[in-house]
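Excluded from the complex is one protein chain; the other protein chains are retained at their positions.
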Amino acid sequence: MRTAKDRPAPLEYNRRWSMRLWLTGVFIFLYAPLMALVAFSFNDSKRNIVWKGFTLKYYGQLFRNDDLMIAFANSLTIAFVATLLSLVLGTLAAVLLWRFRFPGKAAVEGAMALPIVVPEICMGVAMLVFFSSVVPWPNNLVWPFNLGAIIIAHVSFCFPFVAMVVRARLANFNKEQEEAAKDLGASEWQAFRDILIPHIRPALIAGALLSFTLSLDDFVITFFTSGPNTVTFPVKVYSMVRFSVTPEVNAASTMLILLTVVLMVLGALMQKSSQRRS
Amino acid sequence: MAARESTESRLAFWATALPPLLWVAVFFLIPLGVIWAYSFGENLGLTGVSISGTFANYARAFEPLYLQIFAKSVFVAGVTTLLCLIIGFPVALAIVFASERWRPWLLLLVMLPFWTNLLIRTYALIAVLRTEGYVNYGLAWIWESASWLKTLVGLEPLAPYEPLQLLYNNFAVVFGLVYVHLPFMVLPLYAALDRLDRSLMEASLDLGAGHLRTLFSIVVPLALPGIISGVIITFVPALGAYLTPDLLGGPDSQMIANVIERQFKKANDWPFGAALSFLLMYATFIAIALRAYLSRGKAADAHGI
Partner (left out) sequence: MNDASPAPPKSAVKPIISFRNIVKKFGSMVAVDNVSLDIEPGEFFALLGPSGCGKTTLLRMLAGLEVPTEGEILIDGQDMRTIPANKRPVNMVFQSYAVFPHMSVADNVAYGLKIDRVPEPERKTRVQEALDLVQLGHLAARMPDQLSGGQRQRVALARALVKRPKVLLLDEPLSALDAKLREAMRFELSQLQQKVGITFIMVTHDQDEALAIASRIAVMNKGSIAQLGTPSDLYEFPASRFVADFIGSVNMFEGTLVRDEPDEAVVDCPELAPHAVHLPHAVPGKVNTPVWVAIRPEKITLHKDSGTPPTPAECPAGHNIAKGVIREISYLGDTSIFHIDTGKGNLIRVSRPNRSRWDQDSFDWKEQVWVSWAGSSPVVLLS
């Protein structure tokens, strides 16, 4: 056989076996722990290392665990409200920085980017101090208002991400479209609503997805702002993990992974349909 | 007409500007400002803090004990970044040159862990690395097979398998940080390599250079801004990492974030914790400024200015 059919061209690095091996190795490194975690949430053994048979009993325990369910509900509520607020604030911030020229713009730009780069731990302790000594958040409020401090903290680090995504999308907006709308009689607000918002819709979806996941995932900042009555899912899981590796934690983690995957697929589908429309 | 329009646009400006500006000011800058003020304060009793303008907290942060932890944090973050770069570069390269059909899937595979909860990923590592975890289980199996093979040929069996201590030490912290931060490195590298004009690499090969030579004299210099971005984007969160050293580290693998947490939650020394927080923040800003400076220099260089 002297055919060269399977020889890769010089720049087809992905077709070299060494590169494929490397790629496979890295993906095993990234995924094997998660796969094992998911698989063993269905394992009928407390020791959780040898496969003993399929069971859903840990999921049953999960749903009977009231603390965990409350924490889960708290997390979803916080993520939902924080995402809504972040979308509004992030979009406004993006439009502000894209559209207007005003004194001190560079400083505003820097301040808006700050929450993205400040280490989580610093933001966490800042929020702790703020909500305990500067404006103490009353801790006897009814649900969901007792979550207010956490929601505020989450919005503070989520909306700059939304602003970033929306601004990237605005960068390729043809301003003449908006001028045409105004030429045809639209007011400032009408032009914003009818022309600009449809253009940035994909970015809004991406931003919403991003802030929802960021909020749902956050542990460090929440850890410093949550009280005994306002435990979120990651905080609850953290306290469980501290004790030991149990199938119940595996089950809880699997549910959160599933939620993340569903969110990503949903986001991708929405993205696709909104791109098709525009 | 003109007057009406200018009022309208002024109104539009304030309607757009006020909500985000107020939010950032009240719920971000003021909290940070308070911490900053606290870092110059002293403890009064159990909960009170008086801001006396003292530098004692900063002086304390420069005591050998804390300097050592700072140095260790920088070192651990540095090793993490280096490992991410070494592991991630071939991955980014392979994705850039993958076929149209594969590329989005490979990117998705890199991104998916990035979207998965940090706590869960760290927890998954505990399950893998602990003494009764999968790695030790697998190693034990290999050990016992070897032992069995020895008895098969009439030799003494090996001593019973001693599980490796893979968790609660510095190795586990670096392993966990690499595991968590690898996507941070791969994505900017991918973006930089994807922008690279392939004919430049082909020209280099055509002129007689091998692949390694092409990599180091063409690809790396041209992708340098992206590589710097990847390095900083990985280094900054690794430096401030709290969860990974907390869950995977041992008593001697504390990083700066763990010390800060302790000041606020256990030791109740807020002023000192505040000072440490701001030192960490300054370190972060220096890293980011460095990136801006380096990539600006490179951009200017590329344009021959």
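Order of writing sets the chain letters: A and B. Residues in each chain are counted from 1.
What we mean here is this: contacts are C-beta pairs under 8 Å (C-beta built on N, C-alpha and C of every residue); 3 or more make two chains touch, one makes a residue touch a chain.
The structure presented is a predicted model; accordingly, all values stated were derived computationally and were not measured.
Across the entire complex, the residue among B:L108, B:L200, B:A267 or B:I286 in touch with the chain not shown is B:L200. Screening A:P10, A:G60, A:G110 or A:G227 against the full complex identifies A:P10 as the residue touching the chain left out. Take chain B: the residues that touch the chain left off the picture are 197, 199-200, 202-210, 213, 217-218, 221-222, 301-304.
In the full complex, chain A makes contact with the omitted chain through residues 2-5, 7-11.
The criterion applied here is as follows: only the chains that are shown with their structure count from here on.
Per-chain CA centroids place chain A at a distance of 17 Å from chain B.
Contact residues of chain B toward chain A in the complex are 8-9, 11-13, 16-17, 19-21, 23-25, 27-32, 34-35, 38, 49, 87-88, 90-91, 93-95, 97-99, 102, 106, 109-110, 112-113, 115-121, 123-128, 130, 132-134, 137, 179, 182, 198, 201-202, 205, 211, 236-237, 239-240, 242-243, 247, 257, 260-261, 264-265, 270, 273-274, 277-278, 280-281, 284-285, 288. Within the complex, the chain A residues that touch chain B are 10-14, 19-20, 22-23, 26-27, 29-34, 36-37, 40, 47-49, 88-90, 92-93, 95-96, 99-100, 102, 108, 111-112, 114-115, 117-123, 125-130, 133-134, 152-153, 155-156, 159, 163, 187-189, 192, 213, 216-217, 219-220, 224, 234, 237-238, 241-242, 245, 249-250, 253, 256-257, 260-261, 263-264.
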